[in-house]
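I have a structure here, written as structure tokens, and I will follow up with some questions on it.
All protein chains of the complex are present and in place, except for one that has been dropped.
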Amino acid sequence: MRPHRVWKATAIVGWVLALALVALAILVNTTALGERTWLRVLFGVSALNFTLRAAIPLILGAMSGILCERSGIINIGIEGMMLAGAFAAFVAKTNTNDWPLTTSLLFSTLVAVGIGGIMGLLHATFSIRFRMDQIISGTVIIILAAGISAYLFDRDAVAEGKFAPIAIPLLSQIPVIGPVLFAKPLLTYLALILVALLHVGLFYTRWGLRTRAVGEHPRAADTVGIPVNRYRYMNTTLGGMVAGLAGGYLVLEAVGQFQEGMTAGRGFISLAAMIFGNWNPFGAMGASVLFGYTQALQNELLLAGVKTVPRHFISMLPYLVTIVVVSGFVGRVRPPAAEGKVYETEGGE
Amino acid sequence: MANAIDRRPGRLGRFLRSLLLPVAAILIALAIGAVAMWAFGDDPLVAYRGLWSGAFGDARALARTVRKMVPLIFTGLSVAVAFKAGLFNIGAAGQFLMGTVAATAVGISFPGMPAPLHVSLALLAGVVGGLVWGLIPGLLKVYTGAHEVIVTIMLNYVAALLAGWTVYAGGTEGQSPGPLWDPTARAVSESPDILESARLPLFFDPAYRLHAGVLLALAVVVFIWWLIYRTTIGFEIRTVGLNLKAARYAGMRVAWTVVFTMGIAGILAGLAGAIETLGVNWKFAPEFGGQVGFDGITVALLGQTHPFGIVLAAFLFGALDAGAARMQFESGVAQDIIQVIQALVLAFVAAPTLIRLLFRMEAEEFEVTTISQTWGGGSG
Partner (left out) sequence: MSRKRLFFLMALLTLLALVLAACPAPAAPTAPAQEQEAAAPAEEAAEPLAEFKVGLVTDVGRINDRSFNQSAWEGVLLGAEQLGLPEDNVKYIETVDSKDYADNIQQFIDAGYDVIVTVGFALGDATVEAAKANPGVYFIGVDQFQAEALPNVAGLIFHEDQAGFLAGVLAAHLSETDIIAAVLGTDLVPPVVAFKEGYENGARYIKPDITTISTYHPGGLDVAFTDPEWGAATARQALDQGADVIFGAGGITGNGALQEVAAAAQAGQRVYCIGVDTDQWYTLPAAQPCLVSSAMKLITPAVADLIGMAFQGEFPGGNYYGEVGLAPFHDFEDDVPQEVKDQLQEIKQGLLEGTIDTGYNP
């Protein structure tokens, strides 16, 4: 299979590049090289920290998309599920401010995940039971989440405290890599673990095999006794939960407060990351990190006071890179074949 | 239209029946909105009365509703035309902005040009601006397989930044200001007012800002209806949207159709931007992006992607937008409830099964809008 081989090659190139960058980053941050402004802008610890922080919600959003779409349900509503999760986390947090901080934060995370799951279930119900067009259903979820969260948002409520970094012993002592990767708050670790879990789950378990079968060839899956729609319900709900976690991350770890519309298009960007990563967890993670990096770069340039180029053009970088990447070197990605189609159990339309 | 020997009711009857679903959806959405308001201690009756009087209460209110309707018609059509070809144009917002900027550029230039010529030229500029922004995703899709959803989302961001730069005041950073910036605006990033000769004629009281773009909008609706349902290219667009394989098999120019459709979609959104500039705003400032692009999606879906349906949907959304401020003024209810109602309307329209269950109607009465069949992969 040629496309597969192309992807293998891309993955290898990606890993080599990533390792080279890490080596470079270590050099820049530990040696005299760091005195050069442009090197610091490109590889400084602050740029790397920013990259990861911007990438986490994108990674989670992309994982949410993969969960749904691998089973054949298009999820354009990630943005809305994320926002619902963020709002739920905020409401839960403000109501549990008097609990011990960690308990309150963990509880709020669970609430975010739960509400995200409900949104996912809603999406599944719309698209499977009511045969609503999946893109329309996603759009409905986005508008609904935006409207409801803004209407109910009590701006006088204050969430107290957010997840603090946890330094992993030994690992966090490694220069550069330590502070960037191993001294992060809980949800960051969780997101990264989730990527690996999803990869293993999708490609090495029965659940993954069945999910992919349902997404690629529901008729055949049905024939061998896989409950197509039950898998779709389950995966879309799981996807919603992961998107809810992304929202929880924004409120409970990144900011500490809620703000209407605070997802600010991250759901859409993670959709792009998912497609860019060809519906593979690690691919999507790579894409998310790339988007995060372009954002970091933009901010580094602003902080470094680069004035020769109007900031508008610097800010365009992430989006232009995405367009170039999506149209140039990814070329034709291949989505799960049965996406977007209603599956009727009793033989056809 | 071929099966006229059908035993279904006549044209008028069918039209009325097709209204049944949206009307039911609107009523249920309003009812749920009322329950939500009531649950939060707001008074839904006062709120809806305010909404009504803000949208239809007097001449000024009605003018406001119509004025708000115009850009929604265009962006709704823009999204709908793309839907017809199985394309999802999330990029109406960006195309709208590029149309705005182009029309502004022409509108503030050429002093002394006769009004009809100047207006036409500015509108044309808007068309070109939108066209370029619509063609990019079309061409990229055909030649590289890049998915239009991603490209149009990204182009929205690029357009917002590009448009912002054109009127950028330069700040205190010693950067050069943008080409359309108004130096008399001091530190403010906005363009000068467009010249009198480039403004669209106003009807009735000039304070209403009810402009000639309304007529243009209605003309364009008829034109698009004709294009989609009465021409060969329209047939090709619909065929590509319904069944890509069949279109290829029949020897249709699929790639060309995709590019053409995205071009039309871009033109429509760009025209919306131009008309808003020449009729309502009379200048460009970076915050004039608004919701209009995203609302276009909702309007297109609510209008069942049919040009005439879109007019009705745009009218409804225009009225909701126009009445929202008055509603808040009269009742203190946050305007976000409007967004909730809009989402509910869309949900009920898009899931006819839901309404059908509620009202025990027969299944055949509604068509299910299907647009998501060509997600992913290149079609070219």
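Per-chain residue numbering starts at 1, and chain names A and B are given in the order in which the chains are listed.
The rule is simple: contacts are C-beta pairs under 8 Å (C-beta built on N, C-alpha and C of every residue); 3 or more make two chains touch, one makes a residue touch a chain.
If you're wondering where the values come from, they're calculated on a predicted model, not measured in any experiment.
Peer 1: Where the complex has a chain not shown, which of A:254, A:326 or A:342 is the residue touching it?
Peer 2: Reading the full complex, the residue touching the unseen chain is A:254.
Peer 1: Touching the absent chain in the whole complex: find that residue among A:54, A:78, A:105 or A:241.
Peer 2: In the complete complex, the chain left out is touched by residue A:54.
Peer 1: Tell me which residue among A:88, A:105 or A:143 touches the hidden chain in the full complex.
Peer 2: A:88
Peer 1: Could you tell which one of B:21, B:34, B:66 or B:349 touches the chain left off the display?
Peer 2: Residue touching the absent chain, from the options given: B:34.
Peer 1: Go through subunit A and note every residue touching the omitted chain.
Peer 2: 44-47, 49-50, 53-54, 84, 87-88, 91-92, 94-95, 111, 115, 118-119, 121-122, 125, 129-130, 148-149, 152, 154-162, 164-165, 250, 254-257, 259-262, 264, 296, 298-300, 302-305, 311-312, 314-315
Peer 1: Using the document's contact rule, name the residues of subunit B that touch the chain not shown here.
Peer 2: These residues of subunit B touch the chain that is not shown: 27-28, 30-36, 39-41, 43-46, 48-49, 51-52, 54, 60, 64, 160, 164, 168-169, 171-173, 186-189, 207, 276, 280-281, 285-291, 321, 324-326, 328-329, 332, 334-335, 340, 344, 347, 354, 357-359.
Heads up, the rule we're going with is that only the chains that are shown with their structure count from here on.
Peer 1: Within their complex, state which residues of subunit B touch subunit A.
Peer 2: Its residues touching subunit A are 36, 40, 88, 90, 140, 144-147, 149-151, 153-155, 157-158, 161-162, 164-165, 168, 173-176, 178, 297-298, 301, 334, 336-344, 346-347, 350-351, 353-354, 368-373, 375-378.
Peer 1: What part of subunit A is in contact with subunit B in the complex they form?
Peer 2: Residue list for subunit A touching subunit B: 74, 76, 126, 129-137, 139-140, 143-144, 146-148, 150-152, 260, 265, 268-269, 271-272, 275-276, 307, 310-313, 315-316, 318-320, 322-323, 326-328, 331-335, 339-341.
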